[in-house]
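A single protein chain has been removed from this complex, and every other one stays in its place.
Lettered A and B in written order, each chain numbered from 1.
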Amino acid sequence: MDSLIVAVVHRTLVAGTPLLLGTLGEIVTERAGILNLGVEGMMAVGAVSAFTTTFVTGSILLGVLVAIAAGTFLSLIHAFVSVTLKANQVVSGLALVMFGLGLSGLWGKSFIGTPLPTRVHDLKIPLLGNVPYIGKMFFHQDPFLYVAVILGVVFWFGLAHTRCGIVIRSVGESPAASESQGINVSLVQYLSTMIGGALAGLAGAHLSLSYSRAWAEGMTGGRGWIVIALTIFALWNPLRAYLGAFLFGGIFVLQYLLQPLGIPPNILGMLPYLITLMVLVIAVIGKDARRHAAPAMLGEPYLGGEG
Amino acid sequence: MIGITKTFGNVIANRDINLQVEAGEILGLLGENGAGKTTLMNIVYGLYRPDSGAIKINGKPVSLSSPAHAMAQGIGMVHQHFKLIQNHTVLENIALGYKDAPFLFPTRKVADDLRRLQENYGLEINPDVYVWQLSAGEQQRVEILKALFRGADLLILDEPTSVLTPQEAQGLFRTLSRLASEGHSVIFISHKLDEVLSICNRVTVLRHGQVVGTKDTARVDKRELARMMVGREILFDLKRKDVKKGGVVLEVQGLHVNNDRGLTSVSDVSFDIKAGEIFGIAGVSGNGQQELVEALTGLRPIDSGQILVNGRDISRASPYTINAMGVSHIPEERIKFGTAPSLAIFENAVLKQHGNRAFSGRLFLDFASIKEHAKRIVSNFKVRTPSIDVPVRTLSGGNIQKLILGREISGKPSLLIASHPTYGLDVGATQYIRSQILQLREKSVAVLLISEDLEELVELCDRIAVMFKGKIMGIVAREDLNLEHIGLMMTGSHARSACEAGK
Partner (left out) sequence: MNWRVKVERRVSYPRFFPTVVLLFSLLGGFVLIGLLFLISHVNPLFALWKIFSGSFGSLYGITETITKAIPLILIGSGLALVFRAKFWNIGAEGQLLIGAIFAGYVALNLGPKLPFYVIVPLMFVAGFIGGALWALPTVILKLRLNVNEVISTLMLNYIAAELLNFLITGPWKGKTQMGFPYTDDFPHSAVLSVVPGTRIHLVTLCLALLFAFALFIMVYYTRFGYELRVTGDNPDAARYAGIDFMKVTLIMMIISGGVAGIAGVGEVAGIHHHLSYPSSISSGYGYTAIIVAWLAKLNPLLTILSGLFFAGIVVGGDAIQVSLGLPAATVQIFNGILLFSLIMGDYFLNHRVKLVVREAP
């Protein structure tokens, strides 16, 4: 029983890792006012590029880097369309999902079913990793998890207490005010979107290199969309993202746990999506509207400047 | 100390403009809406680039390619619509984009420097407060502090008094005088002749993008400035006939309305308006006027109280019903609320009335009669447009307002609610709308006029009520008008104590 708890917690944290990574990235993007719905596509491309690169070169690090680059590149397209062309961000994001999913399907075609030769090993933190139970749960873990946790803290601090953070938040609240203070609104939005893309790519890399170690079409399974819901749930605050991501990680694990109970697998399969809906509802109820609202100009193309 | 010269030539909005400001002087920039004042100043602030011409600061030519650049050169601007981030604190707003702020915990250093600055200029503001919690006057002070913080020697203010009470305006003038005496230069953009004459040393008048002339304010009068602004004699008095008032059209009793956040914004308001009477509501925006109008037009539910139109209770009626009962409404932000910009003019002409039997059957719209109606409005109200099929957004602000006015009036209302109807319009359109409202009065229509422009209220209204924090501070009849009194009420001093203070 004890080892079951340990395994469940361990697995929950791992399952929540790509969600945390994706959410952190999307938080930064949306804080700057850009709505990027293309996370599912960027994640898929991240997953396939990481897998194929690692398969071909044998290097996990290279796979991760390529995944980050791929995600960033895709987000650049969205940034161009949304910031420079000032087009409809919803439609652009949807196009990105289609493009990303299709591209990943094409790219990964010949790799379906072949397992990865190299493994991502759990990283054990000296000393802490030896603590019974807790050590196994938290400190003998997937390296991606450590990266995600650290990034979360960095992003939280960055947004709240640095100059960079004020700039990003101001651009999302009021591009007009920011521009009149000499901020290059376009640049900030481009960079924020690209950060989102990089993290989505990284999340995808985790999926194919660590979480499942194989490539299958559609392996992102809607996680990109869950990320977008989690961003709202987190009220655009990196610290709350932890809560949402690991809650969801738990749900994925729960699916497996409940199977032996005789509940039809398909009903269990609905669980993540149903809970996403509930999460969205809960996020809105009873919140101090002003302090926890979305960035004021989220999704609105900024039409100011030379006119 | 600092002498600033600017010369430019510019085609589209500003034509070949030469402008000069000295150190320690307050220069007024006067002109109608659309004369090119804001464009000119946006060029100085680096938001736009001139097609031709040059700018010199202290005799040295500079090229201002961005606001950051302009700020570096010592130019600061306080826009008419504040460019502040409502959800951030004052400190965060001032720290935004500040080059010398440290990367980590930037607000701390800014707080120290800010305190020093505040002491120097006497502009008191609590830096940890969120901007949305501040009044308009206080927000303006934040804008000024923002500019001074960046080391502005030249301060440009665009229509600064449009959101201030008379008292707050006085406070602003005191601040500006102090800035000037410390050697700063100020450009004061306005279309209000009285203000310009009172605070500025010199004034430059723009018309249709060109400089008409520059005069010392000591040596020019209101009429001459007006003539320079418009190019013809402006009559300041609209003809006002004696009109016999009819029965009560609108009756409001004990109205309580809440705003979006559930806070009381209209508190125990009661008044009535008779046919043939223009009833004005004065007061700085944000004191409940918007919520009052929304309650009267059915756009907002009321908490308690009663609203009667021609004796019938409309307290819980829908906008459609209220409109059908003869209540017309000219909305506050005309483009935002009054039109569907991409739809054609004829489609906008029946925005509220599209359900009427005259314009549609059970399912289908009757295009023929709608277009007829639209054509009539366009010709009667002199809306300048090539055809009624073009999208409404191609019209100028003044023409859009005329269209809306025409649409609302043509329904032969018994009550017209007009919210800031002449805001942002040029003198010609403003005079037109005002005369139309007076004409309605002669036709025994009751008019509720909400405006921040005291001049307008004084010109048109039979009675004026002042709203402050959701309450009516007092109702003054035309014969007993006292501007200072009204100004005091606008800031919350109760009528009686104001009178006593005056004695």
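Following the convention adopted for this analysis, a residue touches a chain if its C-beta (ideal position, glycine included) is under 8 Å from a C-beta of that chain, and two chains touch if they have at least 3 such contacts.
For clarity, every value in this text was computed on a predicted model and none was experimentally measured.
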Hidden-chain contact residue, picked from the options A:Leu65, A:Leu103, A:Ile125 or A:Cys164: A:Leu103
Candidate in contact with the missing chain, chosen from B:Thr339, B:Ser414 or B:Thr430: B:Thr339
Contacts of chain B with the absent chain, listed as residue ranges: 297-299, 318-320, 323, 329, 331, 336-343, 347, 351-352, 354-355, 360, 363-365, 390, 394
Contacts of chain A with the absent chain, listed as residue ranges: 37, 41, 77, 81, 85-88, 90-92, 94-106, 109, 217, 222, 225, 228-229, 232, 264, 266-267, 269-270, 273-274, 276-277, 280-281, 284-285, 306-307
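The criterion applied here is as follows: only the chains that are shown with their structure count from here on.
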Centre-to-centre distance between chain B and chain A (centres being mean Cα positions), rounded to whole Å: 45
Partner chain A, residues of chain B touching it in the complex: 45, 47-49, 66-69, 71, 77, 79, 83-88, 92-93, 95-97, 101-107, 130, 132, 146, 261
Chain A - residues contacting chain B, complex: 161-164, 166-167, 169-170, 173-174, 176-183, 289-291, 293, 296, 305-307
